[in-house]
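Notes follow the structure.
In this view, the complex is presented without one of its protein chains, the others remaining in place.
Coming up: subunit A.
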Amino acid sequence: MDQQLTPYTTEAERTAGVRIEPGKRYGFFTDTTVCIGCKACEVACKEWNQLPAEDMSLTGMSYDNTGALSATTWRHVAFIEQVRPAQDHERDDGVPDRWLMMSDVCKHCANAPCLDACPTGAIFRTEFDTVVVQQDICNGCGYCVPACPFGVVAIDDCDGKAHKCTLCYDRLKGGLEPACAKVCPTDSIRFGELSELDAVARERVEELKAQGVEEAYLYGTPDAPGATGGLGRLNAFFLLVDRPEVYNLPSAPTRPSQRIGAALGAGLVAFAGLAAAAVTLLAGTRNGGGR
């Protein structure tokens, strides 16, 4: 493949030190320990992708008034305010009251369930190993929505199509770093090639452990929590310091299409068994059974 499609220095090289080339695998590493909850990523995403604002009311649960990812919200900063009940303050177990923040996003799964489910081919894997919905093909069947193990992709009732993060497919094509990663003031969101991000992430976990943050771990790297059940890996992965569920993530998600064989096979076997029974029950020429 032509390595030098772009002879000049692209913007992503200057802002993220990443040269974007088709055929390589890209993703996000979101280090939640440096997220400050500013939501610049949410805003930058909405701006670049021209996504409309949603419900403007307050959730009343925390500083998170976005609530969840949706068809028109592709980055969502979760706020977890961990304040222990007063009596626990007596115990000195070294765990402080704390705020956890995490900028959630589509995981661009290696074996993406939404792509597995899509019957029209609207959802496809790009040359950057990301997962994108083609709006001109989607017919709004909505099957990708329950397929996603992370509750990411959604149908917009205004246009009747499925929408989710594209990992700024258009920007990548133009040699630009995705909007959220570019705007993130703490580099909590890092964009790059997967092999490089993996190394950075592993180093960061070691660094945190050395600082005494024993609870730090990666979510979504190969063979880690989040990359379970046939998903392979998550191209957008995270560094977490509490259980995944605390961040609204499942510990051990699965690739749903692996259940097709069990359901269909069992169904067909049962059907065949009853058909064999029907042959016996319907056979015979005389009128049986009394009258």
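Descriptive notes on the structure:
Rule of thumb we're sticking to: contacts are C-beta pairs under 8 Å (C-beta built on N, C-alpha and C of every residue); 3 or more make two chains touch, one makes a residue touch a chain; residues count from 1.
Methods note: contacts and distances are computed from a predicted model.
Missing chain, UniProt protein name: "Formate-dependent nitrite reductase membrane component NrfD", from among "ABC transporter permease", "Indolepyruvate oxidoreductase subunit IorA", "Formate-dependent nitrite reductase membrane component NrfD" or "Cytochrome c oxidase subunit 1".
Checked against the hidden chain, the listed residues A:A78, A:C106 or A:L167 yield one contact partner: A:A78. Check A:L58, A:V83 or A:L268 against the missing chain and you find that the one touching it is A:L268.
In the complete assembly, the contact with the undisplayed chain comes from A:C148, out of A:A12, A:L51 or A:C148. Touching the missing chain, out of A:K161, A:K182 or A:R204, is residue A:K161. Residues of subunit A in contact with the chain left out of this view: 22-23, 59, 61-62, 64, 67-68, 78, 80, 110-111, 113, 115-122, 125-129, 137-143, 145-155, 157, 159-161, 214-217, 222-225, 227-230, 232-233, 242-254, 256-275, 277-279, 281-283, 285, 287-291.
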